[in-house]
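A protein chain is absent from this complex, but the other protein chains hold their places.
Here is chain A:
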Amino acid sequence: MAARTVAKDIITLRGSAAIVSEFFGYAANSILYNRGVYPEESFVKVKKYGLPMLLTEDEGVKSFIANLTAQLSEWLEAGKLQRVVLVIMSKATGEVLERWNFSIETDSEVVDKGVSREKSDKEIMREIQAIMRQIASSITYLPCLDEPCVFDVLAYTDKDVAVPFTWTESDPKLIANPQMVKLHSFDTKIHKVDTLVSYKNDEWDEP
């Protein structure tokens, strides 16, 4: 019995990559919903991480996120992904308004030697749940996006990774002098993901 419980809590590189890339998919959906980048009606509710989560039904966005998570998963398994940033920009001006930064630290020993680690699914889910909750409540401090917006995803990888067909090189799309809020982190014991959101603190009284 004891042996079986232990066996359940073993996490492999592959499993960890799956959890992390799936997390990105849900997080991206949740951000697009909560920040109103796409209309509310284009989302459906599902249950995930013990929370009601929203997934887009827009075919374009859906396939974009599916491709994204597939690609991220590949990089995660190779241990080559350092950071993923979801950038929200003004559609009219292209100005960067908000950046959701997910920084990843990979346990290189696991990648190099193929060993596994121990951590229960339940615990990881709980950590992810806390992040999702924070994304949903970020409205308390984020500025209101009162113009049509578009989003992009930046991936920071090791230099030796070839740029895939559908991706292009990009500038970092930083915000000058941003407000930053660190959200919770989660750790699969193989990939540790730190979350941070930065935003433009609009000076309301500038002439």
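Definition applied: a contact is a pair of C-beta atoms (placed from the backbone, for glycine too) under 8 Å apart; a residue touches a chain by one contact, two chains touch by 3 or more; residues count from 1.
Here is the rule we use: contacts and distances are computed from a predicted model.
*Asks:* When one chain of this assembly is omitted, its UniProt record names it as which of these: "BUB1 N-terminal domain-containing protein", "DNA-directed RNA polymerase III subunit RPC6", "beta-aspartyl-peptidase" or "Large ribosomal subunit protein bL19m"?
*Replies:* Hidden chain identified via UniProt as "BUB1 N-terminal domain-containing protein".
*Asks:* Could I get the residues of chain A that touch the absent chain, sorted low to high?
*Replies:* 37-39, 60-61, 64, 67-68, 71, 82-83, 91-92, 99, 101, 103, 133-134, 137, 139-144, 146-159, 161, 163-164, 166-172, 174, 178-183, 194, 196, 198-207
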